[in-house]
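A single structure is presented below for examination.
One chain of protein is taken out of this complex; the other chains stay put.
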Amino acid sequence: MSVLLVALLLLPLLGAAALLVPGPLGIVAVRFGLAVSGVVFVVAVAVASLFDYSAAGRVQGTVDLPWIPWLGVRFHLGIDGISLPLVVLTALLTLLCLVYLAGHRPTRARELVFALLVLELGMIGTFLSLDLLLFFVFFEVVLIPMYFVIAVWGGEGRRRAAYKFILYTLLGSAVLLVGLLYVWAQTGTLDMVRLAAGHPMGRTPQILAFVAIGLGLAVKTPMWPLHTWLPDAHTEAPTVGSVLLAGVLLKMGTYGFARVAIPILPEGAAAVAPWLGALAVVGIVYGALACLAQRDLKRLIAYSSVGHMGFVLLGFATLTPVGINAALYGNVAHGLITGLLFFLVGALKERYGTSDLDRLGSGLLGRLPHVASLLTFAAVASLGLPGLAGFWGEMLALQGAYAPAAGLPRGLFLTFMVIGGLGAVLTAAYFLVMLSRLTHGPWGGPGPTIHDATPIELTAWVPLVVLILVFGVWPSALLGLTTPAVQAFLGVP
Amino acid sequence: MHVVYPAVVAALLFSIGVYGVLARRNTILVLMSVELMLNAVNLNLVAFDVWLRDMLHSGQVLTLFVIVIAAAEVGIGLAIVLAVFRTRKAIEFDRLRELGEP
Amino acid sequence: MIVSLVVVLPLAGAVLGLLLSRRPHGRGPAENLAANKRAAWFGVLPTALSTALIGWLAWENTPSTSVLTVIDTGGIAITAGLEVAELSVLTAMLVGVVALAVQVYSVGYMRGESRYPSFSAFISLFTSAMLLVVFAADLLVLYVGWEIMGLCSYLLVGHWWEERANSRAAIKAFLVTRLGDVGFLFGIFVLGFAAGSFRVADILVADIPESTLVLATLLLLAGVAGKSAQVPLHTWLPDAMAGPTPISALIHAATMVAAGIFVVARLYVLFPQPTLDVLGVAAAIGMLGAALAAFAQTDLKRVLAYSTISQLAYMAAALAGGARDAAVFHLVTHGAFKALLFLCAGAVIHHVGSNLLGHMGGLRRPMPMTFWAMTVGYAALIGLPPASGFFSKDAILYGLERSSSPIQLLLYGSALLTVGVTGAYATRAWLMTFFGTGKIQALPEPAPGTAHVFDGREAPLSMLWPMGVLAIPALLLGFTDAGEFHLAPALTALVVALLGAAFVYVVWRGAPERDPARLLGAFRDPCEQAFYVDRLYAVVFVRPVLALARGVVRTDDHVVDGAVRGTGRAAVGLSGLTRHLQNGNAQLYVTGLLAGVLLIAVGAVVLG
Partner (left out) sequence: MIQSIDYWAIAAPLILALAAGLVLLLDAFLPARPGVRAALGCVTLAALVAAFVVVVAQRGVRETFCVPSIGCSYVVDATTIVFAGLALGAGAVVVLLSMAQLAEGDIPVGEWYFLLLAALAGAVTLPASRDLIMLVVALELVSLPVVALTALRRYDGRGAEAALKLFVVSVVSTAVMLFGVSLLYGVTGAVHLDAIAAALAQPERPGAGPVVAVGAVMVVAGFGFKIAAVPFHFWAADVYQGAPIPVAALLSVVSKAAGFAGLILLLTQALPSESATWTPIVAVLAALTMTVGNVLALRQIHPVRLLAWSSVAQSGYILAPVATTDAQAATAYLVFYAAMNLTAFAVVMAVPHDTLDGYRGLVSARPVAGLALAFALICLAGLPPGLAGLFAKVVVFREVVAGGLGWLAVVMAVNTVIGLYYYIAWTARLFTPADATRPAASGPAWIAVGVATAVAVGFSAAPQFVLATLG
């Protein structure tokens, strides 16, 4: 198992390195990338199959090699119930992105595939690492490739958006580094597993560390006041960039809460939870309202991510097994649904050259029946319809908020629950308004020959649809994985 | 004689040197005031050496080195002033602004 | 085992209808026809099978529960299971019959429509969701079915989405019910955490303190009000008439709107008196207001929609008064005859090509079958003796007369008044449709939003059969529950109803071509606008939210984003400032240097 984990990291690295070598690979870059990400996905599935589901709480397949003794950094990898779904999600989304690319001749394909493979390396590394600094290194590996994906292949205002993205996220990760090193200065060890087991830090250092680490992760999640980089980054990013940015990069922030912040700093988490909950709930309503008045489709979906991540953070703020399960479930569900949404919107943008709602016209169901019906399916899944993946994340988060952990103010969390519920209604409102403005309405008969979804696009999208349905109908697929791990670090029987 | 007298004289000499560096426009005069500062240091060192009755006389040893350093600096300083004069036909110290911030 | 088959069959039909009906892909007329035929089979067959199975369950009549899995969410577990009880089988039978009737009816109604496959698939999906609600053993599984029904109503009301109004009506329907559902979800949480499990059986038996019960049931009422279009959240139902008539018949007459009443009946033991009073007051107001509104409507379908609101309020009043069985009995009979009325209305609209009563008249002769079916429906609605409505209304009035609830007088009084007004609006609609002079003139090709015109003949056979099938229970259902038939309340109700009907007949007889609604005089317009409740909601809720949304976008751009951009500009500004110190004058550099040394020396001495 541990060999497979190392393979998960080595393959993208070797793939990217091979692309760097000037040579014939440039022409078949996309196919080469497809092959590499395919193999990585197969390895991820192999890891999932070899995973011992009965002991999902325990870290499995650990690799523990000394890397920089002077700094005390160890190359410590491992996978458990929390990180397994995210690793498989990352491998899947990267594969689907490259499948999508195979259908579209991107310019400078070699550099784009190089960036995607390095992105995949960074993402999978973040989910696998069990050493604080190794987590930080992989957390930052993602920055440069995503910057170039936005800055080179993006829309008109791409340069400004790319700058804002990389500077904002770097500030976040710099503060995160300060937090991590503060934990290290207090405890003397960088090993997450040992830190999560015993809590040697006092209460106020824990609060300080949680605030620093929380801020760093909140920028990436994004939490409400620190979210302004997301809409710009999404509006300008190319389809593939948006899918990975929304599908996985946001998950690294929330995964940080589940892996680093809450298990290692429980008292800090308990002290800061009400504030985290408040900001999360504001994020839900704020995101929903911002979407209601949005003119651009990609910005709308970016703000919807702010809303959904609000629910995930609310789940974390409750500090109960139900809440954190909800957060992790919402994480994976949001990755699938928003990934599909951005694929569809990207397809629309490539066909019509714009993602502005007014210029896209109406009656899409008549013009592009397949794309429009998939868009309706994704929108409905995103507004949290039961029977689809989005519902369980939100419902369990509200249920967690109804009965938060012992030390937390019950009345406050009840108001969070009510506001979150209203936020869900607003979410339904803006998605339906978007659907009615875009897919419904007159469409004036068969227009110029804009081709509907091509087979390649469908092969990229159908797996996501199937997974959304599977996780909607059969939630214990994921909950069975995360519950033991969450109960393990929350110490709740 | 108490050590404070030479120390005060050295400090005064040093201040005059500093004034010279800041106020004079001609580079050569700036160099001369720097020499003044270095000599103030020598005075200070020798005074402390005598006052401490240092067996190693490190004060005086350092004074010798300072004198050598001062000589070297004057040599290079004047050479550079010559180079500046040859290219710019003027050696006003505060006129040389070509390399300022754009 | 059979019960899970009952639920899964329509779902399978829906999935197959959506995916496989259009093989090979193409939009030409030939492919459309083949696709419609295949979709019809995928729609009708599973529903028929499912109804048959329900029939067998009813005949077998043994309560049983079958649990699929228990989902452990870290907190309170959710049991995905189904439970067969006497009440649920009765309601399921209603759902099955009406759904089958509607599926057959819409084959004819939607002939030649290119999007029929998705239409019939969504109806099957709706049927399976409703059956899931009926047979759910766990409140959260019930909630899942509850929400999927809301989605299906959105998809089906917005079937003719070319017309912006239909799309807006669909959104309104979904959002108002969704608002109610949020309250419903919170109610489930309160109950679940108080009883320690979400299973209905455990909750019914758990001892929960009175105060939490009141809170939980009030929250549940929000969901019920939303789904069953009770007073505060009833505004979406009349607009939902924008959908095709079969949909109105199935969803907005018999099944979905009845789900709310079904849930109250199912958890009736949990409802303490204060909640029932609230329900009673809302029902009383709703009953009378909707009836008056129905009297003033010009559109036939909106008349029936308001009539549904009034009849549902009737059942709610029965529940508030403690007569649970009467309410359930009326639920079933109402489902039957209201679905019948809607199907007949569909046929009439099909015939005339417009929904407005003004365009109808003298249809007695061209459409005899529809005329007799609609007459039976109206008879049941008013409560004339042979029809089932007479018996179920009598049971409710008897229950209300003897109910021990503190607001008994209000309930009984408004019930009697409503019977009178129901008689009035039913007769008015009946007379204006079938009697008086015929007004058939060649109408232009109808806007896509209205039904298609037939050339004067009676509705096709595939539409008449379901009407016939539904007419039978509308007539005979009353006799099945022969039980306690009480002469006194029945007679009073009959007299009041006939009084209302006769009054309208007299007014109509005077001037057949003028609308009897002029009877209301000054009250006509408020009644037609349903007392301006819609406009009130728009002003109080919709417009402020949209304004807030625009405000949020502006602040997000200027304040939050401005702060971020501001830091960037501040950094560049700072660099502009420090630039002046770097103007190339070496003397300035040395001054800076010595000043720095002086500053640090003073700092060191002061600090040290």
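In order of appearance the chains are A, B and C, and numbering begins at 1 in each one.
Everything below uses one rule, namely that a residue touches a chain if its C-beta (ideal position, glycine included) is under 8 Å from a C-beta of that chain, and two chains touch if they have at least 3 such contacts.
As the structure is a prediction and not an experimental result, all values here were calculated from the model.
Asks: Among the chains you can see, which ones touch the chain that has been omitted?
Replies: Visible chains that the missing one touches: A, B, C.
Asks: Among A:V28, A:L167 or A:V282, which one touches the chain that has been omitted from the display?
Replies: A:L167
Asks: On chain B, where is the contact patch with the chain that was removed from view?
Replies: 3, 7, 10, 14, 17, 21, 27, 30-31, 34, 37-38, 40-41, 44-45, 47-48, 51-52, 54, 56, 58-59, 61-62, 65-66, 69, 72-73, 76-77, 79-81, 83-84, 86-88, 93, 96, 98-102
Asks: For chain A, which residues lie in contact with the unshown chain of the complex?
Replies: Here the touching residues of chain A are 22, 67-71, 108, 111, 118, 122, 133, 136-138, 140-141, 143-144, 147-148, 151-152, 159, 162-163, 166-167, 170-171, 174-175, 177-178, 181-182, 184-185.
Asks: I need the residue numbers on chain C that touch the omitted chain, in ascending order.
Replies: Residues 571-572, 574-576, 578-579, 581-582, 584, 586, 588-590, 592-597, 599-601, 603-605, 607-608 of chain C touch the chain that is not shown.
Definition applied: only the chains that are shown with their structure count from here on.
Asks: Weigh A-C against B-C on C-beta contact pairs and write down the one with more.
Replies: Between A-C and B-C, the larger count of C-beta pairs in contact belongs to A-C.
Asks: Using mean CA coordinates as chain centres, what's the chain A-chain B distance in Å?
Replies: Taking the mean C-alpha position of each chain, the two centres sit 64 Å apart.
Asks: Could you pull out which chain B residues touch chain C in their complex?
Replies: 18, 21-22, 93-94, 96-101
Asks: For a test of understanding, state which residues of chain C touch chain B in their complex under the given definition.
Replies: Touching chain B from chain C are residues 579, 582-588, 590-591, 594.
Asks: Which residues of chain A touch chain C once you look at their complex with the stated criterion?
Replies: Spelled out, the residues of chain A in touch with chain C are 164, 167-168, 225, 227-229, 286, 289-294, 320-322, 324-326, 363, 365-366, 380, 385-387, 391, 395-396, 398-400, 402-403, 417-418, 421-422, 424-426, 428-429, 432-433, 436, 439-443, 475-476, 479-480, 483, 486-487.
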